[in-house]
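Below is a structure I'd like to ask you about.
With one protein chain withheld, the remaining protein chains of the complex are depicted in position.
For subunit A:
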Amino acid sequence: MEALQTLTWSDTRYLAPELALAVAAVLLALLDLILPRRASRDLIGWGALVGLLAAGVFVGWHIYDLQSAVDAGKEPIRNLLGGSYRVDDFGNLLKLVFLGATALIVLASLGTVKKAEVPIKGEFYYLLLPAVIGAMVMASSGDLITLFVGMELLSITSYVLVGVRKRSGASGEAAFKYVVTGGTASAFILYGMSFLYGVTGSTRLSDISGALGDALADYRALVYVAFFFMIVGFALKLALAPFHAWAPDVYQGAPTPATSFLAIVAKGAAFAMLYRIFIFLYRAFGSEGDQAAVREDLFLALAVLAAAAMIVGVAGALKQQNAKRLLALSGVANAGILLVPLTLEVNSLHSSMFSEFVYYLIAYVFMNAGAFAVLTAVSRSSGHEELSAFAGMYHRAPWTAAAMTALLCSLAGLPVTGGFFGKLFILFGAVQTKAYWLAAILLATTVASYYVYFSFIRQMYMRSGESDQAVAVPVPTGIVIWLCAAASVALGILPKPILDWIDGIFSLGADFLAR
């Protein structure tokens, strides 16, 4: 076994985004201590925003740097710490998504998170930063241990974020449920990883993929055990049906910005991890014989989970009256949709499944961040989070209602929005690989989801409200709502630049399969 490679000074520049966030988190924690008790904690929120933007700039620089490596004829990848940490464009793309989403969440909560509700407002803002670091580590790891460490960093901080409404019983209950299920998920994943280590003798993903083919001959059952344990763990983390039961409770109990963080960043990070691990199977297992059979079994398991998540998520949301629970179940269905590209055969002829995945993820970020921002503003003015809080929005806040309509169209996958094209590309991939059953389920659940998302529209445009009072939207929240609505529509009218961009910097061979 090769000696562990230590971190050198020159490596730190490839860790710049993560380090920037760590520094920002520490500074903001100190600032929170120093600031007088009565001073507004919004300052810390703005500070967090600056930290996120700085990290984003560093990631952008990495993308540029890797691109010039390609131009120089080298592999566009930087291996740190002996390959356990990989800076590649898959990671960079997802990091940008995570950072952008968190920035939107922070901006939306400035002005809507009230001290009466969240007594430890300062903590709320600076705890988001380590959580994002965790997500970024997950997107960048090349080693099972690194993956796990990133995941725990994300999980533990999100447990706190969920429970940050200290005085609310629901919040406490949600945090407790999240700790228990999150812990269970971690245990399953870790147990599966230990089997993987056992049969291959390494925790390095690239070594595992080299050794897995041989290991299969001797330890066929154990390989199945390893992957199925990990699949169950990921399904719990992603809230894929039938492992989704915690999601509505936790989403409902958590303060809305934290919910939106769970729905977007935590979910995206779990997907990053899933892709990192499962994509290696394509290289580990050949395309013939027993190896192909095992691979097909594993991907079939994922496809079944995706189908179940789409069906159960939408079916559960049909009669849902609570807006947050509804969005939680919609998140279950969307996790299923995001999983579809991974389950498709990569070596037959279809669009690069990562562009499909990343494109839909970007659309998902905007539609969800926007919808949660509207929900924050609406529930703040009506004092509850039931669907009926949206009643009469057409005259109480006509422009917000219009923006919400655009966001809902994107969620429902109606043209011309980002959600529409995201689903279209995923469907096209499914049809080209002849996975017609998955395409049919995706379509059927999409139709049923019209009913779900239009329940907001029915309230907004067809019911009169409990009061005629205008819905006050704080300026930062308003900016987020309009940014998200505009981005959702823009992604639908002109998806080309972003797809070209993804295609230009991301390459399956170089980013995933290169050692």
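Everything below uses one rule, namely that a contact is a pair of C-beta atoms (placed from the backbone, for glycine too) under 8 Å apart; a residue touches a chain by one contact, two chains touch by 3 or more; residues count from 1.
Operating definition for what follows: contacts and distances are computed from a predicted model.
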item: Omitted chain, identified by the protein name its UniProt record gives, among "ABC transporter permease", "NADH-quinone oxidoreductase subunit M", "ATP-binding cassette domain-containing protein" or "Sarcosine oxidase subunit delta"; value: "NADH-quinone oxidoreductase subunit M"
item: Contacting the left-out chain in the complete assembly, out of A:A39, A:L300, A:A444 or A:A470; value: A:A444
item: Interface residues of subunit A (partner: the chain not displayed); value: 346-353, 355, 394, 409, 414-416, 420, 424-425, 427-428, 431-432, 436, 439-440, 443-444, 446-448, 450-451, 454, 457-458, 461-462, 494-496, 499-500, 503, 507-509
